[in-house]
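Apart from one protein chain that is not included, each protein chain of the complex appears where it belongs.
The first chain written gets the first letter, and so on, giving A and B; residue counts start at 1 in each chain.
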Amino acid sequence: MKLNHLNGGQQLAVKYYTVAIILFVAQIIFGLLSGMQYLVPDLLLGVLDFNVTRTIHINAMIVWMLYGFMGSVYWLLEEESKTEIVGLKLGNIGFWLLTTAVTIVVLVFLLIQSGPGDDFTRWFINEGREYIEAPRWADIGIVICMLIFFYNAAATFMKGTWSGISGVLVLDLVALAGIYIAGMFYTPNISIDQYWWWWVIHLWVEATWEVLVGCLMAWGLMKTLKVDRKIVTTWLYIEVALMFGSGILGLGHHYFWIGTPEYWLTIGGFFSALEPIPLVAMVVHAVYDAGARQMKGNNNPALAWLIAHAFGNFFGAGVWGFMHTLPQINLYTHGTQWSASHGHLAFFGAYATIIIAMIYIAVPYIRGQEGIGSNLPDGGWKWKWSLGLLNLGVVGMTIALLISGYEQSFIERAVGGSTWYGYFAAQIHPWFVQGMEWRMIFGLVTAVGLVLLIWDLLTIGKQKQA
Amino acid sequence: MLEPVELKDFFIVFFSGAMVIMAGALYSLLFAWSKLQSKPWLMVLAYLAYGILFIAVLTLGSAAHLHGYWWWLVIAMLVGYLLAPHGIWKLCVATHLIQKPTQTDDLPHSKKLQSKL
Partner (left out) sequence: MNNEMPWWASETFWKKTAIWVTAFMFVVLVILTLDTIPQITAGSERVPAYAVINKHIGYEFNDERNMQVPVIGGDAPLFGKKLSEEDAEALVSHGKKITQGRNCMGCHTLLGNGSYFAPDLTKAWLDPGWSSEPEREALMIAFLMNPEENARSFGSGRVMPNLHISEEEAKAVIAFLKWMSSIDTNGFPYNFTVIDKES
């Protein structure tokens, strides 16, 4: 594929997007395996145990989303700064460094899997902490790549022009890299371990990632709907104030049961109740914007995925989050399939959707076209069906897991008191098992949707040129 | 002090928790829509949605034992959800004022909106 007509940042973006999609495929494959192991417990037992498949499932997700974010930022970098990217070569080195590191980590997870209880294991095989299982050498590599990325963004804006959006973006990248370091140390104390571990997980996912997405949304709205820059920037600031205002101390809802003092129950409860406020702001503002200007998009798939993002974020983060966030009920739902249900919808709704939208914004330019018209020769069935199947699949899995989690909070947590017996009594209950069966079915629907999505990304707009 | 939810109230807590957010969104949606289209009857529906929210919050409050200082959470939700759409709407109108007069001609609602501030 010839990319000479793209600017330097965009050429980098295409690379990041490509790896993002490959890792998305890995996420789904290993997700299907993990889901299947619930139904057929001896599947790959001793070969690829659940802890291996599940680790790759969640790590592939985190990393493909990071690739998607980095690609999106590189895509808009030169346009936003009105100058050429400062370190194109460095950006390329960073890309290959990160991709090599990710490949080695995945191979080690697959082939070596675990090690003895010493420092070598943590440095070179597996750190064994959910989401940040990557061994320490890879952590350092990730931070170096994030710094290269940060330098490229900051220096390019410095050379060109700054804007409100780029200011928020660069500060957010500092926080993103800085917070990751909070997870890079060893302590025998599990309470202190998990205290800092949540800084990485929560402050990434519920604070800095959200703001990063806010920046992408702001830029996307200017691009697709020609919204005035000053308005978009003001609203980005409003969203930052609301998100960080509620999200930073919202961290408290992870400090209910890990040994931390009782006042976290109150802080976590109150700030969790505030977390839906940015979502309410988005609803009101979206209606205002829809009325105040004509919706004239030249990229229907991107627009559709942006709408999916709005709904997914609202239901996944808002509704599914608030249902079990108060400590009075979280006592029973913490660490059950409730978390899995919430996680599936929230990660997909808040992040996967917007990255797919950003990729669709890029696709026509990669082919040297202006946009994606509504008069596609095949009627655009591929993007419509992939949109439908991916959303149906994830929503289906979410509801299936919700039913399993609901049963689990009853039988295991409330009645069984979380003993091993209580745990397994819940796992063999028909509600639970059927929930897992339906999750598997909708997982396959998601996989079909992903295949269609890739087919569409590779072919959309091609027929016109022929 | 924490008083955990009783087993029989699980469903009530999950359902009313979901309804708080859903009704909150419906209220803000109808509120904004009514303002935008200048349709007062939609505002009636908006406050009906808020009524559902009100009931949902109180139900959640009693099922999740939000007594003592937790009662402030109930008050905060009731007042916060009531006022948030008002405030955000005012912000929407005010932030869009910067558009140049030439631009407002092709934006059907902005004149109406400006006159309403």
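Criterion: a contact is a pair of C-beta atoms (placed from the backbone, for glycine too) under 8 Å apart; a residue touches a chain by one contact, two chains touch by 3 or more.
Note that the structure is a prediction, hence the values are computed from the model and not measured.
Undergrad: Which of these touches the unseen chain: A:Asn298, A:Ser339, A:Gln369 or A:Gln434?
TA: A:Ser339
Undergrad: Given that one chain is not shown, which residue among A:Ile238, A:Leu326 or A:Ala350 touches it?
TA: Selected residue, touching the omitted chain: A:Ile238.
Undergrad: Could you list which residues of chain B touch the chain missing from the display?
TA: Residues touching the hidden chain, for chain B, are 1-4, 90-91, 94-95, 97-98, 101, 114-115, 117.
Undergrad: Considering the entire assembly, which residues of chain A contact the chain that has been omitted?
TA: 34, 37-38, 41-42, 45-46, 49-52, 54-55, 113-119, 121-122, 125-130, 133, 164, 168, 186, 188-192, 194-195, 197, 230, 233-234, 237-238, 240-241, 244-245, 248-249, 251, 255-262, 264-265, 267, 327, 331-332, 334-337, 339-340, 413-421, 423-425, 427-428
As a working rule, only the chains that are shown with their structure count from here on.
Undergrad: Averaged over CA atoms, how far is the centre of chain A from the centre of chain B? Could you give it in whole Å?
TA: Measuring from centre to centre gives 27 Å for this pair.
Undergrad: Okay, in this complex, where on chain A does chain B touch?
TA: Residues 228, 230-231, 234-235, 238, 262, 265-266, 269-270, 273-274, 276-277, 279-281, 283-285, 287-288, 291-293, 314, 318-319, 322-329, 331-332, 406, 409-410, 414-415.
Undergrad: Of all residues in chain B, which touch chain A in the complex?
TA: Interface residues on chain B, with respect to chain A: 2-5, 7, 10, 13-14, 17-18, 20-22, 24-25, 28-29, 31-33, 36-37, 60, 64-66, 69-70, 73, 76-77, 80-81, 84-85, 88-89, 91-93, 95-96, 98-99, 107-110, 113.
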